[in-house]
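Complex shown without one protein chain; remaining protein chains in place.
Let's turn to chain A:
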């Protein structure tokens, strides 16, 4: 099969001139805003929520308040222990909240970059998803983020740019169709 298909392709291309590969295109037209401001604007525009936190300590304190309204949590494997909410740990399919530690983020598109190394289900099954990301890991563009990721790619990366949505029912937007209906990104500025 393989040989037959490759042979057909080979024959199809025999007399076709080979065209050159264009140089990579960084391809953005970013408004002249500071990276974090742009990230906040774009993710909010996509329906996500952004919280800015000074440092890990401030983040832990904020988390204490934030977590109060949830009855349980599923936490990603790579989330630092100080950022585990003091809540009963539940399997992702039962937890009302999932917590993740992002590999990075993209300002241009309002996106967080999530790795399979911390577990995929806790990124997808709970109805609310809280993602921590250090400010230093927010890349202005998707192009820069992808280049930074390339040397050590995990088995799967999820780029999440807002809450799950669909307009398949009569063109009316509904949130939280399969993935989380609420995405909160907490940006941590210092150590």
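Going forward, a contact is a pair of C-beta atoms (placed from the backbone, for glycine too) under 8 Å apart; a residue touches a chain by one contact, two chains touch by 3 or more; residues count from 1.
The rule is simple: contacts and distances are computed from a predicted model.
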item	value
Options "Sarcosine oxidase subunit delta", "NitT/TauT family transport system permease protein", "Carbon-monoxide dehydrogenase large subunit" or "Iron-sulfur cluster-binding protein": UniProt name of the undisplayed chain	"Iron-sulfur cluster-binding protein"
Option touching the unshown chain, where A:13, A:71, A:89 or A:136 are the choices	A:13
Contacts of chain A with the absent chain, listed as residue ranges	1-2, 4-6, 8-13, 16-22, 24-29, 42, 46, 77, 93, 108-111, 116-121, 123-125, 141-143, 146-147, 150, 153-172, 174, 176-180
